[in-house]
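One protein chain omitted, others in place.
Chain nomenclature is as follows: A, B and C, assigned in order of appearance, with residue numbering initiated at 1 for each chain independently.
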Amino acid sequence: MTDQSRRPDHPDHLDHPGHLAAPTTADPDLVDLLTGLFADHRASRPTPTAVVDLDRALWGRLEELGLTRLTGSEASGGSGAGWVEAAALLGLAAGAAAPVPLAEHDLLGGWLLEAAGLPNDGGLRAVCRPDPSGVALNVTWARDASSIVALWEDRDEWRVADVPVGRVGLEERRNLAGEPSDTVEFDLADLEAGVVVDHAIGEQFHLRGALARCAQVVGAMERIVEITLTHANDRVQFGRPIARFQAVQHLVADIAAETALARAATDAAVARAAASDWQDGGMLFAVAVAKSCVGHSASVVVRGAHQVLGAIGTTLEHELHTLTKPILARRTEFGSLHEWDETLTALATSAGHDRLWNLMTTGRATSRRRPAE
Amino acid sequence: MTDQSRRPDHPDHLDHPGHLAAPTTADPDLVDLLTGLFADHRASRPTPTAVVDLDRALWGRLEELGLTRLTGSEASGGSGAGWVEAAALLGLAAGAAAPVPLAEHDLLGGWLLEAAGLPNDGGLRAVCRPDPSGVALNVTWARDASSIVALWEDRDEWRVADVPVGRVGLEERRNLAGEPSDTVEFDLADLEAGVVVDHAIGEQFHLRGALARCAQVVGAMERIVEITLTHANDRVQFGRPIARFQAVQHLVADIAAETALARAATDAAVARAAASDWQDGGMLFAVAVAKSCVGHSASVVVRGAHQVLGAIGTTLEHELHTLTKPILARRTEFGSLHEWDETLTALATSAGHDRLWNLMTTGRATSRRRPAE
Amino acid sequence: MDHRLVPPVATEGPALAELRLEVRAFLAEQVAAGVFVPHVDTWLTRWDRDFTRELGRRGWLGMVIPTEYGGQGRSYVERFVVTEELLVVGAPVAAHWVAERQIGPSLLRYGTEEQKQAFLPGISRGEVVFGIGMSEPDSGSDLASVRTRAERVEGGWRLTGTKVWTSGAHEADAFFALARSAPLDPAHRHDGLSQFIVDLRAPGVTIRPIISMGGDHHFNEVHLDGVFIPDDRVLGELGDGWSQVTSELGFERSGPERVLSTFQLLAAAAQAMGDARLPTDPGLGRHVARVAALHQMSFAVSTALEAHENADTAAAVVKLLGTTEEGDIADYVDTLTASGWALDDDLSQLLHAAILQRPGFTLRGGTNEVLRGVVARGLGMR
Partner (left out) sequence: MDHRLVPPVATEGPALAELRLEVRAFLAEQVAAGVFVPHVDTWLTRWDRDFTRELGRRGWLGMVIPTEYGGQGRSYVERFVVTEELLVVGAPVAAHWVAERQIGPSLLRYGTEEQKQAFLPGISRGEVVFGIGMSEPDSGSDLASVRTRAERVEGGWRLTGTKVWTSGAHEADAFFALARSAPLDPAHRHDGLSQFIVDLRAPGVTIRPIISMGGDHHFNEVHLDGVFIPDDRVLGELGDGWSQVTSELGFERSGPERVLSTFQLLAAAAQAMGDARLPTDPGLGRHVARVAALHQMSFAVSTALEAHENADTAAAVVKLLGTTEEGDIADYVDTLTASGWALDDDLSQLLHAAILQRPGFTLRGGTNEVLRGVVARGLGMR
């Protein structure tokens, strides 16, 4: 079963059917629902704080709408949607700085449980990859979970265990964004009791996590473009809106352009994931491209937005930091930007001169069909 | 004998003598002479061409003025000046795109001959470091030299040989700037007959070459600032000089600021070299800082200048490329920018947290005097 | 989501993937046979009329021109795929570039039936070669300030003025010239401009080379000294020249040539890094990622053009990011390069050519400064 099979049909706007494969945008009705939902959240939430805690009311509302387990199979109580829809949800939630563990609970934790054939009671899940000693660092939302899904590499085997939070040691910490990002210590017996899963699950976990982070970061960037534009048009300096200054126009144009690039890279990877249910051999390249572009664009967007907003944008009460801090926090998760660039370098050098373009178009360094010689 | 001892005294503009060490700027009379000389050259030279050949008339004039052997000892027929004066000469010559081998002939070739105790008849010298098989690549001005000074590493010994150009194999090539940049093949016997010199000469050669290139690049950048400003003030678009557009102002401000940074880094290294006759233990760091800053600034300056000048600046008849092409050609000589950044990384990591600042202020990773404990 | 500047990405279906491989296989054969040597910026610098005609024979020119005018009647996305394959391999495509990208679509949109019949079949066969005459010595980014004037005469117009930066004019058959057909009204600077189809062999046309900083001849100054243009060689509506030239910017600016001019250098650098002729550095990966993402963006714009959506702002984004990136690749490889220690002629020839061509990337077809203004306007800032 591929994600593709679950997606509703969209009108193909091309005159030449067959040129384009599966659509890459989520169902407009779903997008409208989500947009309204998170606009409500943005309008009703309290003033920003330096520490960010789980919004249980919002989580409850998402649960009622079937959005907390959007990609879970219907058999296991999920909504059976695919990555295209999940990316839209993650992006819009991140644009509203909604403090809810959608990626952890559904795309990672729920997926691992399903992959391992473990039951899912719908209780809030955090997720992590503990080290050989059973310790996992920076486990987002761990303290709020009912249980923690651990992916653990044990003597060449990968195991998945669903461990109730009461059975783990938990040191409360927070990340740059002020979100719970705890240190979790497992009892090794709980991990050893986990279900053995295919080796591919281990690599896919890292890719899924990285791409989920991209979808969140791009969603936050898109909201930043809106905030920046509004401010530039409203703020008057030297007798006119700062949007009239060429320097400000250029800062905003660069923010918007980088956001568009990050969006393109992310959507391309999401489309590939959805079309192949992550089985496409080009997933590593596609996710690496997204993580690299999103990460480098984040530097431009975060810096430029703060520059346009000025000092007001650095205050706790302003919305801007509720977006920029999570962007930078997520950028360092599931591999540093430097690591992903190294991955791409390795892929490109192994493709070499003659296969670099094939790598770019298919994600694979070797062509499926060799040209006739 | 240090360079310092040869330099004329300058008025110290500080109220507190002893705070500043040796002056770092060349004698104003010399600077005036050079400025006038190269202004004449710029005014009288022909339209730029894609290939650049030695200007023998200019070389003759420089020779008459004692400028071709500015830093040679007076005993050997030189002018006995130091690196501060030499850097001023290199910079102003580069700002006029003067096709003369000042760095090769005097600062490198002449110095090597003197270090080896070899005679110098004043004939034009090129200089290179042939590989073990006796081949040297990208030897600038080789075809124009009367003889080529080779620094050759032979079984753990360094030798200097002064080989008449008639005795070498020479394949004519040109660098990015269109300058002669030939492949030279020596008879191994000629190299083996060279004079053995101290090991330190080998490392110093690389540093001297790199710093000479910095002085040239910065001189060219300073001329680019002038050209860019003139163009911005003169060129009218949309009914006003483009200097009135904030985007153009910012491009020019960035060009000028990066040029100033490159100048500061270069002058600091030159001052350290002059004050210690290259014996200061911080020379490697100082030259690396200059080469790194100059190299990265070159990216901003070259790009920005072409952007301000527009299409007209890309034509053969325009002065701009006579500066930008040599800047990029010199940037790759005596070590790539990447290598110099790696050198700095190695110095910084070996200094570590506690000694990084000492490295920055003294060029040495260990302090001369440990604080009392 | 209101401020999404670029259409959603699209995924190539199997038909496009097949087309890619077909073109790629042909080009690999051509390289192997020595028909051309891969190079950078070939859509400006590599001119080969035989190769262009061969592409026409294979149906890879005039792809979006309807069959009744000798074209292939295929889609913009198919043309996009063929174009990318030609660019990445560094094929000599300059001879047909302007006609294929701008002249064909303009003729289809604004030309008379007679003009279409006269030019489109030849363009589709790669036999009729066109240039573009917009810029003038005193009008760089400020196109409305063109001074070439068109004076009404019996049966047509006489054009007098000077056009610059006309690539390939010395090899081309004709060009489109923008000229002032009514006096300048300072309050409405964009009025009174018209487009004319000018035979470059006509009396009164003088073509002088503009030599580039590397010593090459790609550009020309075209002097028009009372050149007669018959009425049937006016393009579109008289006085509508401004809206005609600006309406095609989506086509001119979003193409893969705004991203891929230095792809051969990037590929050579990947090879050299793998062979340890360049130091291994994550910067390569960063550039590979950006080019891959720009390929997605540029393709997305082509789907919008296919759907007849306005893509001017999206095209400005692609050109702004793409031309910056293709130039940054040249600068990046240069920072890895040390002269004097190893000769790597292929890489250094590509690098030097890329460095020499680079300044033009972010100038031609709208400077980066102009494009940022277009994006800002698209965002509602002006």
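Observations, loosely collected:
Assume contacts are C-beta pairs under 8 Å (C-beta built on N, C-alpha and C of every residue); 3 or more make two chains touch, one makes a residue touch a chain.
Predicted model, so just to flag it, every value in this text is computed and none were measured.
Shown chains touched by the hidden chain across the complete assembly: A, B.
Contact with the undisplayed chain is limited, among B:L37, B:V225, B:A305 or B:L320, to B:V225.
Among A:R69, A:R223 or A:R331, only A:R331 touches the chain left out of the display. Touching the missing chain, out of A:G78, A:G134 or A:G313, is residue A:G313.
Residue B:H250 is the one among B:R45, B:H250 or B:H318 that touches the chain not shown. Touching the omitted chain from chain A are residues 49-51, 128-129, 136-138, 175-176, 178, 181, 183, 235-238, 245, 247-248, 295-296, 299, 303, 306-307, 310-311, 313-318, 320-321, 325, 328-329, 331-339, 342. Along chain B, the points of touch with the absent chain fall at residues 13-16, 18-22, 24-25, 31, 35, 222, 225-226, 229, 232-233, 243-244, 246, 249-250, 252-254, 256-258, 260-265, 267-268, 271-272, 275, 285, 288-290, 292-293, 296, 338, 340-354, 356-357, 359-361, 367, 369, 371-372.
Just so it is clear, only the chains that are shown with their structure count from here on.
Of the two chain pairs examined here, B-C and A-C, it is A-C that is joined by more C-beta pairs in contact.
Taking each chain's centre as the mean of its C-alpha atoms, chain A lies 49 Å from chain B. Work out the mean CA point of chain B and of chain C, and you get 40 Å between them. In chain A, the residues touching two or more other chains are 246, 250.
Shared interface positions of chain C, defined as residues touching 2 or more other chains, are 281, 369, 372.
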